[in-house]
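Here's the structure, in structure tokens; my notes come after.
Heads up, one of the protein chains got dropped from this complex, but the rest are sitting where they should.
Up next is chain A:
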Amino acid sequence: MARSESIRRSLRFFTANSGKVRYWCLKKAVDPSKVFTISTSDKCTINSIRCFSRSVSISSSNSSITATADHANFDFFRQEHTELRNTLKKIIVKDINPFVDEWEAEGQFPAHSVFKKLGEAGLLGITRPQEYGGLGLDYTYTLAFLEELGTIKCGGIPMAISVHTDMATPALANFGSEELKKEFLVPSIAGDRVACLGVSEVEGGSDVASIKTKAVRDGDDLIINGGKMWITNGCQADWMCLLANTREGPSHKNKSLICIPMKTPGVHISKKINKIGMHSSDTAQIFFEDVRVPVRNIIGEEGMGFMYQMLQFQEERLAGSIIVLPCLEQAITDTLEYCKQRKAFGYPIIYNQVIHFRLAELQTEVEALRSLVYRAIGKLLSGENVTLLASMAKLKAGRLAREVTDTCMQYWGGLGYTSDVLISRMFRDMRLLSIGGGTDEIMLSIICKHMGTLPPQILTKQAQNVK
């Protein structure tokens, strides 16, 4: 097979989210390290995905085979998608929404029982290979799943669920060894074990390359020291997909993703972090003190952790952008209904042009965001790299979530500022979208890299990191 063809295919496997095929390719056909060294001229590795896509686009232009955009018209949903949504809706209406207020007040939702219900319904491994309990379906089903998750009456639980399904597990599913997948992926898909993702640290979240947590080899074991911050599901998780430095060297090539059982001696959940929103989701700070795990717990190849994480981020960012769509629609609809009922100066306040126009404007913005998100998904489905569109979607989703919830809350007046109405929770919860999973500013810098507008000194510094 020609090298260009192999690269082109591997890109499709990286991004197409067809776990089974992707797994096959990565195991049999493509050495991931080679894939990532195709463009050594540009050493910045956030960019390596971009370079990767650039090389690929060049190579594919030489090839007669081009990725087919089956989903070009964005008509993603069939009856099975509707059925999936109906099933999830039933779980949400019966087992989640009635308890959200209680869980918000308690500062934690029972992840194990909720995940078990979702796992039993087959909803936690939608795109994962069937041999691990998944369904091997394409991303459109994940889209339907995430959109329906957005109807949960808070931001915390959808976030916790999507951390488990789309943020902590993609790398394991795509690159993990058979043994590791049996141990961690299978029970996660079944809903028996809760996953969390350990990337951010006290001194660095956005700057992923500069994390300090170390995993030092000792015989067949790794000894881990360091700490992680802002860990969603951290208090309840059974295992963590941890990013740690496993060797010296360039900061984009010295890291590995490691599966850590949270019961391992030396894993300390130091505190549950109090937040302004996302109350039903537990967020932890975690320390590692001489935590010993076998070397075989490394996902894929040692040293590839940063790359895997960058890929994993794409699914995370898309997931965040999808979940927010129904939330914002709900916020607008609720506000509209309220403004129809609320009278001031003798007539319903919705009669004020400033309000009905503004809500129409916001509705339009949400539709525009949906189009962007769907376009990214269309590309993902046809095997293209979606870093740019996913980053743009995440940026726009974060910005728009702030705008919509803030505007809507304004029209609710004093009532909107109370804890009795959903809009205040949405205002608090949705604010996180601009911060978590890569801040707006990180999204902007990724976009700038694509546009070639980052100042040279930043690029130089990043290039040095690689050396």
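Definition applied: contacts are C-beta pairs under 8 Å (C-beta built on N, C-alpha and C of every residue); 3 or more make two chains touch, one makes a residue touch a chain; residues count from 1.
Note that contacts and distances are computed from a predicted model.
For the omitted chain of this complex, the UniProt record lists the protein as "Electron transfer flavoprotein subunit beta", which is one of "ubiquitinyl hydrolase 1", "Trafficking protein particle complex subunit", "Electron transfer flavoprotein subunit beta" or "E2 ubiquitin-protein ligase peroxin 4". Interface note: of A:96, A:111, A:126 or A:380, the residue touching the hidden chain in the full complex is A:126.
For the chain left out of this panel, the touching residue among A:87, A:264 or A:410 is A:87.
Checked against the full complex, the candidates A:96, A:111 or A:135 give a single residue touching the omitted chain, namely A:135. For chain A, the residues in touch with the chain missing from this view are 79-80, 82-84, 86-87, 90-91, 120-123, 126, 135, 137, 141.
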